[in-house]
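The structure appears right after this line, and notes come after that.
Then we have chain A:
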Amino acid sequence: ATELLNVSYDPTRELYQDFNKSFARHWKQKSGQDVTVKQSHGGSGKQARAVIDGLDADVVTLALAYDVDEIHNKAKLIPKDWQKRLPKNSSPYSSTIVFLVRKGNPKQIRDWNDLVRPGISVITPNPKTSGGARWNYLAAWAYALKQKGGNEASAREFVGKLFRNVPVLDSGARGATTTFVQRGQGDVLIAWENEAFLAVNELGKDRFEIVVPSLSILAEPPVALVDKVVDRKGTRVVAQEYLKYLYSQEGQEIAAQNYYRPSDRKVAAKYAKLFPKLRLVTVDQTFGGWTRAQKTHFADGGTFDQIYRPSR
Partner candidate 1 sequence: MSIEIENVSKRFGAFAALDDVSLSVPSGELVALLGPSGSGKTTLLRIIAGLESVDEGKVLLNGEDASLHDPRHRKVGFVFQHYALFRHMNVFDNVAFGLSVKPKRTRPGKEVIRSKVFELLKLIQMEHLWDRYPSQLSGGQRQRVALARALAVEPQVLLLDEPFGALDAKVRQELRRWLRQLHDEIHVTSVFVTHDQEEALEVADRIVVMNRGKVEQEGTPSEVYDHPANPFVFDFLGKVNLFHGRIDNGVAQLGGVRLPASGSSSGTDGPAVGYVRSHDIDISRHGSGSDAIAAQVRGVLRVGPLVRVDLLHAGGEQFEVDLSRDAADRLALQVGEQVFARPRNVRFFVNDYQI
Partner candidate 2 sequence: MARSLKKSHAAGWGNLPGFAPTMGYTLLCLLVVVLVPLSTLFFKAATLSWDEFVGAVAAPRVLASYRVTFGAALLAALTNAFFGVIVAWTLVRYRFPGRRILDALVDLPFALPTAVAGITLAGIFASNGLLGKVLEPLGVKVAFTPVGIWLAMVFIGLPFVVRTVQPVLEEFDREVEEAAACLGGNRWQICTRVVFPLMFPAVLTGFTLAFARAVGEYGSIVFIAGNMPMVSEITPLLIITKLEQYDYAGATAVAVVMLLVSFMLLLVLNLLQKWSRRYAEQ
């Protein structure tokens, strides 16, 4: 039987568990072959690095395009134009960033500006290691920019203030959720929308609720075929089909059921009730693409590091 390895980031565990089963069935029907898909999860950056260092991923399904770009840059396992090869910029599903608060919203958190109030304790992972956290960071930045009179300087101050309210920086999205949910740290968790849904459903509807801010960012986790690997392993066909299947009706439904916003119109309409409507900005529009965003904000010495530079 064929074996695929899907190297993914942390919050997609449940999604791909369901999806892989469905795909195996699909592939059996289509080609009569058995396929098993192995999963590897971890922080998005860590996973990309593993692929760069030789982890034999047939496909990568990561948190940001930047990480896939790095696979091209560092190891040339993927062509430069990888994002053009699949529809929707290679993002079969999207998500956004929302807040998770404790039941009854005791701190009355409604929007981003509530997070910078003194005394509010915010949980978010470390943007340097977590893909999700970078979305969080950029969403907050975009919010500040879009405020009246908002500019780079005010955004920087806003985000700085926000991060001064953060008492714990976990290295991944999952760690942050655990810290908030399990350890009882913080008043609000900034999280992937799907993470927030999952936390509420898995860990108690009676304990948490989701707060949707007025503005957030459109998070488009990309997927890509790792050409060098599939060619070596001779799995190109099935791997391509795997990715393609993500865009199919079934694939989109599974994504929606796991609280990812489907890109397919019809499926999206079907699950419209599930996903709240809010104003979404994109990385490309607001930040000039991932590469630039990465460089200005998250590289060593970038704005994020400056936030933590000792004032003394």
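Quick note on the criterion: a contact is a pair of C-beta atoms (placed from the backbone, for glycine too) under 8 Å apart; a residue touches a chain by one contact, two chains touch by 3 or more; residues count from 1.
With respect to how the candidates were assembled, all candidates are chains of the complex that A comes from, given by their letters.
Source: prediction; values computed, not measured.
Note on chain A: across 1 or 2, the candidate touching it in the complex is 2; the others do not touch it there. Chain A meets candidate 2 in the complex at residues 43, 45-46, 48-49, 52, 70, 74, 126, 128-129, 166-171, 179, 182-185, 298-301, 305, 308-310.
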